[in-house]
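As you look at this complex, bear in mind that one protein chain is not there, while each of the others sits in place.
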Amino acid sequence: MDYSQVPTPKRCYADFCLIPVGTGKVSVAQEVAEVQKLLKASGLYYTLHSAGTTVEGSWDEVMKVIGQAHTIVHKTGAVRVQTSMRVGTRTDKAQTADDKVRRVEEILAHDEPSAW
Amino acid sequence: MDYSQVPTPKRCYADFCLIPVGTGKVSVAQEVAEVQKLLKASGLYYTLHSAGTTVEGSWDEVMKVIGQAHTIVHKTGAVRVQTSMRVGTRTDKAQTADDKVRRVEEILAHDEPSAW
Amino acid sequence: MDYSQVPTPKRCYADFCLIPVGTGKVSVAQEVAEVQKLLKASGLYYTLHSAGTTVEGSWDEVMKVIGQAHTIVHKTGAVRVQTSMRVGTRTDKAQTADDKVRRVEEILAHDEPSAW
Partner (left out) sequence: MDYSQVPTPKRCYADFCLIPVGTGKVSVAQEVAEVQKLLKASGLYYTLHSAGTTVEGSWDEVMKVIGQAHTIVHKTGAVRVQTSMRVGTRTDKAQTADDKVRRVEEILAHDEPSAW
């Protein structure tokens, strides 16, 4: 098998939380804001939540922008940057982030009261 | 040092994404809905987003409820359950999930247009 | 359903990577060493690797020791501590960390040379 020809997925979502290490600052809000600007400029669909940011697009686009986020946070002075990431791909359908939450909410809405 | 006496943190947030393994089902929405019911019953503050659920409380409460979530998903038939989790603790102040997002949005709102 | 009576799993493994935030120090080796001492004192089975530590035991024991690790790292001066964790539980058998690696190595050893 010629592994070099294996493509990366056309579509994925990544939920990531990036942490600057060794900066001496407790708040990371400024760095998170810088990354949001980068994401906005990328044209990819993304949402910020309290424990990270979810971004959707092709594997290559998504990973490129997260790599650029590391570079940008290094430029703010952080010698080390550490990211925790969850990435998902699926081949059956293109389900958006919003679809996923809606699906769970529908199940909960139709649930019998007695089950609570 | 008597390590057995070291306490766990009084307050933490955990953002987790739980995956049933080996079920033969592609959708995990039903399992996620079951876990939301468990979280509701726990009385802890939590929010569902497209890539996981964030829950806040004492370390012991938060970890207990995530462990219970594993048990509940096992009961739906999953032989293996795998969770990816980010947990944060801080000693300086009690910052909520909502505070964190608001802080980033404030920075972005006050940003100079030329910086985009 | 009385959710308060749902037990946590009797057995799990957790692979975690703990990061002190806002310390002004780039190296985290000292903090990692402190956590290794705590783990040793816990009596749980654990292994350190370059990207984290894997610990095995009951859900409650494992989560307690990781919570204690946060407390210990806070005591070294870190105002914020952030952990990225993978946790797995299974109901079919008690597979150790060593079993898992061995199983993959066996598959690779018996693989046809042509497949490489």
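Order as written gives the chain letters A, B and C; numbering starts at 1 within each chain.
Operating definition for what follows: a residue touches a chain if its C-beta (ideal position, glycine included) is under 8 Å from a C-beta of that chain, and two chains touch if they have at least 3 such contacts.
Keep in mind that what you see is a predicted model, and the values were worked out from it rather than measured.
Hidden from this view is one chain, which touches chain A at 3-4, 6-9, 12, 37-38, 41-42, 59-60, 63-64, 66-68, 70-72, 74, 79-92. Chain C meets the missing chain through residues 13, 15, 17, 26-27, 29-30, 32-33, 36-37, 40-41, 47-52, 54, 84, 86, 88, 90, 92, 96-98, 100-101, 103-105, 107-108, 111, 115-116.
In the full complex, chain B touches the omitted chain through residues 1, 17, 19, 21-28, 79-80, 82, 84, 115.
Here is the rule we go by: only the chains that are shown with their structure count from here on.
Between the CA-based centres of chain A and chain C the separation comes to 23 Å, rounded to the whole angstrom.
Contact of a single residue of chain A with at least two other chains is seen at positions 17, 26-27, 84, 115.
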